[in-house]
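A protein chain is absent from this complex, but the other protein chains hold their places.
Chain naming follows the written order as A, B and C, and within any one chain the residues start at number 1.
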Amino acid sequence: MTSFLIGAFLATLISALFTSRLYGLILWYSLNSLSLALLAISIGFKIDDNTMIISGFLTLIVKSAVIPYILKKVSIKFGLARQITPNVPVYYSIMLIPALLVFTFYLAEPITNMMSSNANYVAISISALFLSLLLIIEHKNIAAKIIGFLTIENSLFLLGTTATNGMPMLVELGIFFDLLMAIVIINLLFKSEELS
Amino acid sequence: MFIFDKLSILFVFLIMLGVVPNLFYSFGYLPHIKRKVHYLVHYFGFIISMLGVVVAGNALVFLLFWELMSLTSWQLILTEIEDKSTIKAARFYFFMTHFGFVFLLLFFLIVTNGNLEIDFNSMKIIASNFAYPTLLFFFAVLGLLSKAGVVPMHVWLPYAHPAAPSPVSALMSGVMLKVAIYGLFRFLFDILSDWQLEWGVLILILGAISSLVGVLYALSEHDIKALLANHSIENIGIILLGFGMGMIFLSLKLPTLSAFAFMAALFHSFNHMSFKSLLFMGAGSVLHQTKTKNMEKYGGLIKAMPITAFTFLLASISISALPPTNGFLSEWMIFQSLLGSASIDNISLKLAIPFSVFALALTGGLAIACFVKVFGITFLGLHRSTNAKHAHEVNAMMKTGMILMSLVVVSLMLFTPFYMKLFDGVTGQLLHISIYNKIFPNIWSMHSISDNGGIVSPLILLAGLIVLTLSIYAIYKSLNIKDRVYHTWACGYNTSAKTQYSATGFAGPIRRFFTWLYNPDEHFEKEVIAGHKTKFKDASFSVHVRPLFERSLYQSSVKWTNKMSYYVYRLAHFEQSRYAAMIFNILLSVLFSYRIFVHEFSWATLALESVVMIISIKVLLIGDKK
Amino acid sequence: MILYIFSILLLIFLAPLMPSFMKMVKMYLLYKKPISIFQGYRDFSKLLSKEIIISKETSAITRIAPFLVLSPLLLTLFFLPPIVSGEYYVSFVDAFTITGLISLSTFFLMLLGLDSASSFGGLGSSREAFISALVEPAMILTLFSVSMMAKNLGIGQAGINLSLHFPSSHIASFIFAGISFFILLIAENGRIPVDNPETHLELTMVHEAMILDLSGFYLLLIESAGSIKFIIFASIFVSLFVPFGLNLPIVSAILVFIAKLFIVAIAVALLEVNIAKLRLFKVPNLLGIAIVFAFLSLITFYVLGA
Partner (left out) sequence: MIFLLMLPALIMLVFSFWDISKSKYLFPITSLLILIPSIRLFFLPKPYSVWGDYLVVDKLSEYIMLVSSIVAICVTLAVSTLDLHVKISKSENAKFYRFFAIFWIGLTASILANNMGVYWIGLETATLSTVYMIKTNQTLAAKKEAWNYMIVGAIAISLILFGIILIYASAKPILGENAMSFSALLQNAKHIKSPFLFEIGFAITTLGMFIKMGFFPMNLWLANIERASFYPIAALFSGILESAVIVGFFRFSKIASIINHQHVFIFVFTYTALTIFIVSFLIYRAKDFMRLFSLSGVEHMAIIALFWASGGIFPALLHFGAHAFLKPALFLSTGILESKGKYRIAGALKGYSGVSGKVFYFLTGLFLLAIVSIPPSPMFFSELYGFGAMIDIAKVNKHLLLMIGAIIILLGLLSIIFYKFVEIYQSMKYEGEEKQKVVYGNEVFALVIFALSLLFLLTPWSFEFLRSIS
């Protein structure tokens, strides 16, 4: 189950990389968050950790529903371009993404020797981080960049749930708070742009 | 905190000797300075800081005063801003002085283990345990000698010293440079032990080159203060010749010869302080009256400014190392110590020493030529500009300063044994040996220490000269010869200010001989009459020496920095639109490097990393060409 | 002591003879009617009786400098090597000091040239400065090397040492030093090929240009300084580089010494008739030879020990 959800997470992320539509991107992000939320919940039930379950549900609500919704509203409201073409040519991405995955596994290999279980999760999280960065790189559009930033947040969360089996409650809540604040700020930025 | 041993006291004495006449001169000069408070604050700060350096007992105090010395002198240069060149000179000075400061700092950081408040003895222990003493020596040399203006770190000096107000130029050239010499004594004796022979040879060669380069560039200068500043380079070179010989002898375990050479260096430091201060004061008075530093605008000033002229003449004779002046005596001592090397069996020395002798001798010859030029063009003949015509003697305070300083020069000449006793005390402290009685068995004659050394009797020489001159004069008077004042004959040509020899012309033969060094930029324009090459109404000739070191070392490094900064700038601006890609790449490379260097290193993986990074940078950062 | 004073007086007496003698030899060689050997004395006495004309542009320097040109050279006369063994000689002054005294005299001569505001004066001074700047290193290197061979820097003692122990083991460097010193003798005294004391042509003159505006007693002082300078150089040359005859009986020693001086004068005169005056900018070549020989002498002594 865990492996499947991690796979889904990566798959949605990679798909997002190849999308050329803004709404498609938002959708992939939402699916990405969904798989993450499900992963958290399932791990939470497996190790019987309430914090994890709660944060999983929070993710489910906030990241896979509320934020995509707000983003979509914002993009409609401010008339953002819906056509987004990646800067990095597709043939490079095709080579880069597997190379990154290989690299991260190579990177995490020493950890396996020391800690046995979690190394692969670390590797996948790091590769997710790289992929999200790639998402930011390949788009000039600001909305796409924001989604890239949000997927970074997701890969952080993935790392938090898989590699450490959840973080302290306070930290998780804090992260959520900051995420919301970021959205507010983004909103404000757009708004003032419209005013001026 | 502070140290008051014989070395320090000696240099305090030197500074005081330089400062007291300067105070008079400075107060005479004061009415012509606009920013009086600024000037006075920094002037006294400068003096105090010089005193502070020579009595500093630990690294912190030393560095603090050293820096204060740089700061105040920098501000003093900026007292009177005439044009952009002053600002540029000040900047250059400030930069170079801190260039040296950094090396001093490194030196002290190594020898104090970071605790800057320990005294010199503890430093010596740390320094002797340090694995690379030569490194320390280089730091000390770079730090101190860049202040002293030794080739090739001399380029700032001919710009900075002339830019300051004249009393300050006198202090900077006369006194401040000696503080660097003090540092050399202090560092080499009290901190570094176990000198290597090569150190001494290095100092010797640096001294030889400096003396030659200094005097050669002085000859080609027409700015009187820049000329004097170039002579400071020369004289520091001469001091270093003595110092280097002292080091060589000491590392060869010949303490008496070494003490003699060090005494020669000290003596020349004192002498240079006295006559260079006096020369700068004289130049300052001239500048003050004529409002220009250009020697081509002077002429005939001896009639209007006799005191300035004759004190200047005294200093000129002394700096030209003509007997029986003090300048001659110290150069004589340095020659003697070079001569003392005859018995040394070391091939590098056998080659270095004849070269040094040659350099010192040539320097002496050129210095005479140079000071004939300075004195002759400035004070003799006809005035070459209106300002020079209307010049008159400077005010009483300034005159007092100059007279006091000439008394210092004369005292160094007359009371050589007394000064030698002082120097002997210092070398006695440093080398634990006293050679005063060998040098002066009686006060009339001064003996060299080396086996076949010579003897000189300054007082007898002076007395002889006076007696002979007076007796010839008495004959002249007794003959009762008539004299008549008439036009200059000059083979029948008319004599005017324009037909006189100019400073450029005077140095012409020498400039022509040393063309390879000067690489002069000559412009010759004439308005010919009816196509005749040899007949012309009007002609102008200007020549500009292109300083070799400035061009090759400094301007090229500035050029290099400019170029480099241009590329970096382009690179950095390129980053602006691709922040995320930059982060991606740096993250990748950092992680990769950590994986490789921290976990398991192999060249293959390193190569792989490089390839991956190049590809990734190419793809993400640079992108496809459009 | 009496011998000492006698030798000084002898040198002073000989001094005006030398230039006249050289001129005489030269004229003889050129098939001209030679002048009298005492022409120098006649010239001097003529100058004594003349009034002094001073240029109105000059300053106090013109009135002081002639004395100071002469007195260092006169002083030097006291420090020369003995001409007879057992004669008193000055031991408290060494070769460097003598060079210094000669330079001091030149220094004032050069100032004199610049004082009258005449273009010729400046020209002479400038050239003299150039030449003497190059003479200085050769001179010092030569003295350095000779003093090592003579094992003393004091010129009197050196003369005695050399005559007692001729440095046959260092003959190469001794000869090099000798050649160098002879060139210096020519250059310092303004003889052909460095300077021609007989013409007043602006292209060639050096020494004469500086004293163009002097007359009467002042000119006398300068001229006698020139004669004395020659005698100083000549006697140093014969004492150090031809160190023979010192130990003969007094009268013959003095005669040998005088003969040596005249031989030097003849050599100079011979050289003068056979060589053309060099262009000013070729002069460094000649002085370069002197410097190189001096250097060679020092290096061969130092490194090779020959």
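Quick note on the criterion: a residue touches a chain if its C-beta (ideal position, glycine included) is under 8 Å from a C-beta of that chain, and two chains touch if they have at least 3 such contacts.
As the structure is a prediction and not an experimental result, all values here were calculated from the model.
Considering the complete complex, the chain that is not shown touches A, B.
Checked against the full complex, the one of B:572, B:607 or B:622 touching the unshown chain is B:572.
When the whole complex is considered, the residue among B:9, B:81 or B:304 that touches the unshown chain is B:81.
The omitted chain makes contact with chain B at the following residues, 63-64, 67-68, 71, 78, 81, 84, 87, 90-91, 94-95, 98-99, 102, 105-106, 109-110, 112-114, 116, 130-132, 135, 561-562, 564-566, 568-569, 571-573, 575-576, 579-580, 582-583, 585-587, 590-591, 594, 597-599.
Summarising the interface, chain A meets the missing chain with residues 107, 110-111, 114-115, 118, 122, 125, 129, 133, 136, 142, 145, 149, 152-153, 155-156, 159-160, 163-165, 167-168, 170-171, 174-175, 177-178, 181-182, 185-186, 188-189, 192-193, 196.
Keep this in mind: only the chains that are shown with their structure count from here on.
The touch graph of the protein chains shown is a line. For chain B, the chain whose average C-alpha position is most distant is A. Computed from the mean C-alpha positions, the centre of chain A lies at a distance of 68 Å from the centre of chain B.
Annotation: 100 Å between the Cα-based centres of chain A and chain C. Averaging C-alpha coordinates per chain places the centre of chain B 35 Å away from that of chain C.
Looking at chain A, no residue sits in touch with two or more other chains. Looking at chain C, one finds that none of its residues touch two or more other chains. Chain C makes touch with chain B in their complex at residues 48, 51-61, 67-68, 70-72, 74-75, 78, 91-97, 100-101, 103-104, 106-107, 110-111, 113-123, 125-127, 129-130, 132-137, 139-141, 144, 147-148, 150-154, 200, 202, 212-213, 216-217, 221, 280-281, 284, 291, 295, 298-299, 302-303. The touching residues of chain A, when paired with chain B in their complex, are 87-89, 92, 96, 99, 103, 106-107, 110, 126, 129-130, 133-134, 136-137, 145, 148. Chain B meets chain C in the complex at residues 299-300, 302-303, 306, 317, 320-323, 328, 332, 335-336, 339, 342, 347, 350-351, 353-354, 357-358, 360-362, 364-366, 368-369, 371-373, 375-377, 379-382, 444-445, 448, 451-457, 460-461, 464-465, 468-469, 472-473, 476, 479, 481-491, 493, 495, 497, 499-501, 505-510, 512-513.
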